[in-house]
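One protein chain omitted, others in place.
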Amino acid sequence: MKSVKKFFALCLSLLMVFTLTACSQESGGGSSDDPSQKTVKIGVLVSDTTSAEALAFKAYYEKYIQSVYNVEFMYSDELKDASAEQSAIDNFIANNCQAIISFASADRPAQIEKCESEGIYYAVATGTLTDEQYEKYKGYAHYVGAIGPDLAAEYQAGYDMAKHFLDQGYTKFGMFTGASVYYTEMHIYRAAGMLAAMCEAGKGTYEGAEGMAIVGKIMGEGGNVNPGKIGSVEVNGVVAGYDFDDAWYGKLTAVANDPNVEVLLAVGSGQVAFAGFKPEGKMLGDIDCYTADSVGLMEKGTLNYLAGKFSASIGPVFAATLSAVYGKPVRDNDGNALALSQGYWVADNAEDAKKYYEVDSSTTEPAYTKEMLDTLIGASYDDFAKFVAAYSFEEIQK
Amino acid sequence: MKKELREKLLSAAPLAGMILLGILFLVFALIKDINIPYSMKNILNQSIITMVVATGAVYIYTLGAFDISLGASMCVSALVGAMAYNRTGSVAVMLGVCVGCAVLISLTSSLLASVFNLPVFVTTIAMLSLLNALVLVLIKANGTGDVIQIPAEAVSKLNTVGFKLLVFLLFFGLCVLTFNFMKLGRQEKFVGGNPLCAQLSGLNAKKLSVIGFVMAGLGVGLGAFLTITYAPTLSRNTAGSIGMDVIISIVFGGMPVSGGARSRIYSAAIGALSMTLLSQIMLMLNLNSGIGQMVKAAIFILVVFVSMLNNRKTILPR
Partner (left out) sequence: MKNGKKLAGTLAIPVIVFAACLLISSAQGIVLFDSLLSWTTFVRAAANTVLVTFALSINLNSGRFDFSIGSIALLSSVISSMITLKTGAGPLAMLVLSVFFGCLLGLLSGLLYVTVKLPPIIVSLAVALFYEGFAFTLTGGHGVTLAGNAEILGFGTIPNYLLVILTALVFMVIVYDHTRFGYEYKALLSGQKVSVSTGINEVKNAVLCYVIAGGLMGAQGFISATNNGSITMALNFGSISVMFLAFLPMFVGGFIGRFTNDKLGYLLGALSMAVISLIYVRLNVSSSYQQIISAVLMVSFLIYLNNEGRLKQIFRH
C-alpha cells in the first residue's frame, strides 16, 4: 500500500510539473518600434463559457484573429457577478493586458471606471451602453466604444421573427423568454418585439400596451411575459429562466406539446429549451447563433427560423481596440467613442443556414478577414460606421 | 524522535505548499514578464474575502461540522447591508447590518440544530434552500431590477488592500486569541475530536456550537462588507462561489474536515492564499477552461494528499 501511495504521489507530481512546464511557452514579442511587431495582450471578460454563441466568438478570436494578428487573448473564467468582473480585470492588468474586450455586463460602469483609472483600453463587444451611460463615458480616453446589436436591434430581431410566422398565418404561440426574469434587457427587448408584432397582426394590445411600451410592461411584471390573447393572436404558454430542473423541463414540454400552440418562439437558447420536446409539425424560431447543431436542426425541420449572431461580428470591435492600442483610437468629430449597432443574419431555410455556417465557422476565410479588418485600423468614425452597418451576409460577401 | 520530526515536517506541508506555489508563481511571472507588484496586490485583494470567511468557518469545521450555506448567508448579509446603506447613507450602519445579519443567520442555523435536534449539516442544507429563496425575495422587494447597488463613491475609499488587510488582521487576531490562547479553542477541538468524551467531561457541545457559528457569522458578515466595498453592485450570484472556496481553502490549508485536535486557525488563510496563487499560475498559462480545471483538480488532490500524510488511519476516513 505504501508503494502505491508513493507511486501515486510521484505520478501526480510529475503530472503537475509536466503540465506546468509544457504550458509555459513564452508569447512572442518584438523589439521594433512598429507597434504591430509587439504582441498585444487583450483580456476578454466573459459571463458565459459554454453557450454556442460564446464558444463561436472564442473560436473566432483564438483560432483566426490570434493566428493572423500579433495578439494574445486571455480569457476570464465564467463571470457571474460584479465582484468576479473586478477580479478578472485585476488579473488582466497584472498580466500586462493592454486592452479588455467585454462580454460581461454585471456592472459595466464599474468595468469602464476601473479600466479608465488603470489606463487600459476597454470595449464592449456585445450589446451597447444605455444612453445615460454613453453620455457619461463617451469622452473617457480609454473607452473604445461598443459595437453590437443595440436594444432597438434586439427588439427588431424579436419583431421580425414573430412577423415571419404571423405572415404565414400562424396565430397561436408559445414563448421562451430566457433571462427576462433576471431583467436581462436583451431578452426583454426581443420578447417585447415579438409581442409588438403580435399586437400589429392581431389588432390588439399586450395588456394595454403596444410597440416599445411593451418593454415597460414586461419590466413592471418582474421580467415576466403573461400568456393571453392579443386581439386575434394567442400566446398560450410562456416559460422563463434557466432552472434546468424537472419542473422547468416539464413546463417547456407542456408548452411545446400544447395543442393550442402552433409556433414556439425563443429569445435565445431555443435549441436547448424547445428543440428536444417539440412534436413534428410545430414551428420553432430562435435568436442565437450558427452552429453545426443549429444547421442540422434546420435540415431536419426541427428549427425553422434562426436569427443568428455571426461569430466574426466581434471583428470590428477587435479592430477598434487594436487601433486604440496602436495609438489611433477611432473617435467622431467631437472626440466621442464608438457606439454602433449591428444586426443578425436571418435564415428561414437549411440552405441559407448552411451557407452562413460555412463562412461563419471558417478559421481561414471567416466573414471578416484580416484584410477587411485592417481597413478599420486607424479608420475614421464614418468609415468605421459604414463598415459595421453593412453587416448582412450578402453585403459582407461583396 | 524520527517520527516526531516527520510529523513536524508534514504538518508544515501546507505552508511549504504555499511557499512552493509562491515560488512557481514568481518563476512564471518572470518568464511571462508580468506586473509582479500589481499581481501581489491582486493576490491579496482576491484572497482576503475568502481568508476572512474561511477563518471564521474554521470554528465550525473544528467541531467536525460543515456549513454548506455560507455563500448564501454572505449574499443575504451583503444585500441587506446594501439596502441599509441606501436607507441611511451610513457605511458604519452598513457594516453593522452586514455583520449583524450574518451572525443572526448563523445563530438561526445553530439554534435550529440545537433546539430542534437537527444534525448541523442537515440544518445548513435547509438553510441554504431558505437563504437562496430569501435572496430572490430581497432583490424583488428592493424593486431595482435584478441588482441592489450602492454608489461606488460611498465605498471607494475603503476599497484598498490596506483596509482589507486591516480588517483581516483584526479578525484573525481575535480568532487566534480565542482559538489558541483561550479555552474556547481547546474545548472546540475536544468536542470535534471526541464528542462523547467531551460531553462526559462536562462540556456543553450545544453552547460551543452556538459560539462556533457566531464566530463563523462574524467572518461571513465581514466578508459581505468587504464584498460590497470591492464591487458595490450585488445580485443573486453575489458570493456564489464562496461556499466551495471556503471548503477548498480549509482543506488546502491542511486542516482535517473531521475537525478535532489537528484543527489550525491559520489553515484557512494559508489555503485561500494557496488557491489564489494556483489560480494566478493557471491564468498566466492561459489554459483552456476544461484542461485548466483538470490540472487544478490534480494539484489540489496532490497538495492535500501530501499535507495529510501524517493523518492516516487504518480504516477509511469519512
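Here the chain labels run A and B in written order, and each chain numbers its own residues starting at 1.
One rule holds for everything that comes next: a contact is a pair of C-beta atoms (placed from the backbone, for glycine too) under 8 Å apart; a residue touches a chain by one contact, two chains touch by 3 or more.
Quick caveat: nothing in here was measured; it's all calculated off a predicted structure.
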Omitted-chain contact residue, chosen from A:L55, A:V68 or A:A152: A:L55
Residue, one of B:L136, B:L169, B:C197 or B:A261, that touches the chain absent here: B:L136
Hidden partner chain, touching residue among A:V71, A:C115, A:A162 or A:L297: A:L297
Hidden-chain contact residue, picked from the options A:T39, A:N70 or A:N224: A:N224
Residue numbers in subunit B that touch the chain omitted from display: 66, 112, 116-118, 122-123, 125-126, 128-130, 132-133, 136-137, 140, 241, 244, 247-248, 251, 256-258, 288-294, 296-298, 300-301, 304-305, 308, 312-318
Interface residues of subunit A (partner: the chain not displayed): 4-5, 8, 49-50, 52, 55, 77-78, 181, 224, 241, 243-251, 253-254, 257, 271-272, 275-277, 291, 293, 296-297, 300, 302
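To be clear about the criterion, only the chains that are shown with their structure count from here on.
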Geometric centre distance via CA averages, subunit B-subunit A, whole Å: 34
Sites on subunit B touched by subunit A in the complex: 24, 28, 31-35, 38-39, 42, 45-46, 140, 145-147, 149, 152, 227, 230-241, 280-281, 283-287, 289, 295, 298-299, 301-302, 305-306
Subunit A residues touching subunit B - in the complex, by the definition given at the top: 8-9, 12-13, 15-16, 19-20, 23-24, 26-27, 49, 72, 74-75, 77-78, 80-87, 90-91, 93-96, 106-107, 109-110, 113, 182-184, 219, 222-223
